[in-house]
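Every protein chain but one is kept in place in this view of the complex.
== chain A ==
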Amino acid sequence: MNLRDRDLGSWPVVGGLAAIAVVFGVLNEHFLSAENLTNLALQMAATGTISLGLVLVILLGEIDLSAGSVSGLCAVVMTILYVRHGWNPAAAVAVALAVAALIGALHGFMFTRLGIPSFVVTLAGLIGWQGLMLYLLGRGGTINLPFDGAVAKLSDTWLPPWAGFLLAALIVGIRTGSVLNGRRMRRAAGLPVPSGRWSALRLVGLAVALAAVAAVLSADRGVPLLLLIFAALVVAADLVLRHTTFGRHVFAVGGNAEAARRAGIHVTRIRILAFVGGSVLAAFGGILAAGRLAAVNQSSGSSDTLLMAIAAAVIGGVSLFGGRGRAYAALLGILVIQSITNGMLLLNVDSSVRYMVTAAVLAVAVAIDSLARRGQKR
C-alpha cells in the first residue's frame, strides 16, 4: 500500500477536526479545556472500539448492522456472570467475548455458506440479539456494576503525569527505532529509501502530538486508561492489517474477491474471521461502555451506537466499497463525531440539530469516498 496516498486520505478528516476545534473553541471557552478534552477521550473509547470492529468488516465490502446489539448483549452477559453469579470479572469478560466470537462466526457462516447478504444476516442479528439482551435483563431492566470493581475501574484509572510523558516518549522512541531500522534494511536490500527529512518531520509531528495529548490530559486527571486501551487496540489492528498475511488478504478480498479466490486465498475463512473480529471488538466496546456507566440497561448498545460507529469508520476514511481504509479511521472518525456531539451539548444545541450536523459530515465523507473511487477508475 502506498503510505503517501493513505496519509493524504486522512488529511480531510484532520482538517475537519481542526475546523471543529476552532469553531467550538471560539463558541465556548470550555470546549478546549483539559477537563472537557479528557471527557471527550472517555466518551469516544467505547463506540470507537465498536467502530474499529466495523472497519474490519467494511474493508471486506460488507457491513455488520448487529454491532450495536452484540455490544449490548455481551455487556449484559458479562454483567450477569460478574454481578449476579459472582464470577471473577476477567472470566466474565472472557466468556462475553467468546459469546461474541460465536455470534460473529454464526453471521459469517450464514453469509458465506448460505449466501445470505451480510446486510440481511446482520439486520436479523440487530433485532435478534437485542431481543436476547432484553430477555436476559428481564423485568428489572437495569443491573448495576460495583463502582470499585475491576470493570468500572477501567474507566476510572488514570496515569500519573510522569507515566503519561514516559509512555509518549517510549512510543516515539519505538517508532523512531522502527523507522531507522526500516531505512537500514531498505538500504541493505538496495531499495530506494524515502527522504530522511520527511521521515524526521513525521517523527517530530508524532512527538509533538503525543506530548500535547499527555500535557493536556495530565493537566486534568491524567491520561485515562480507557483511552490507552482504545488506542492500543487501534494500533494493534493497524499493524495486523498492514503487516500480516491475514490483513493483506482482507484488503484483497475487499478489493476483488474473485481475484483473491483464484490466487488461492481462503476467501470464506477471511470473511468469517472478519465477522468474528468485528463482533469481538463490538462486545469489548460494549463492556467498556458498561464499565463507564457502571451499569447495563435496556438501552445498552441502542441503535444510536451502531449508527455512530458506522459513521465514524466512514468519516475516518474507510471506503464502503471495500478494500480501502486504515484502522486509524476508527480513531479519527469517532473523534470527529464525538467532538461534534460534545461541542453541541456544551452549546446546549438540541439533539435534532446535532443529528443533522452529524449527517451532513457523514454525507461529505461518503461523497469524498465516492469521488476518490471514481478518480481511481480508468
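By definition in this document, contacts are C-beta pairs under 8 Å (C-beta built on N, C-alpha and C of every residue); 3 or more make two chains touch, one makes a residue touch a chain; residues count from 1.
Quick note on the criterion: contacts and distances are computed from a predicted model.
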> With one chain of the assembly withheld, which option in "GMC family oxidoreductase", "Tryptophan synthase alpha chain", "Ring-1,2-phenylacetyl-CoA epoxidase subunit PaaC" or "ABC transporter ATP-binding protein" matches that chain's UniProt protein name?
Replying inline: "ABC transporter ATP-binding protein"
>> For a quick check of understanding: of A:Asn88, A:Thr142, A:Ser178 or A:Thr244, which residue touches the chain that isn't displayed?
In response: A:Thr244
> Among A:Thr157, A:Thr176, A:Asn256 or A:Ser302, which residue is in contact with the omitted chain in the full complex?
Replying inline: A:Asn256
> Out of A:Pro89, A:Pro224, A:Gly323 or A:Gly343, which is the one that touches the chain we can't see?
Replying inline: A:Gly323
> In the whole complex, what residues of chain A lie against the chain that is missing from view?
Replying inline: 1-5, 185-186, 189-191, 243-246, 248, 251-252, 254-256, 258-260, 262-265, 322-324, 376-378
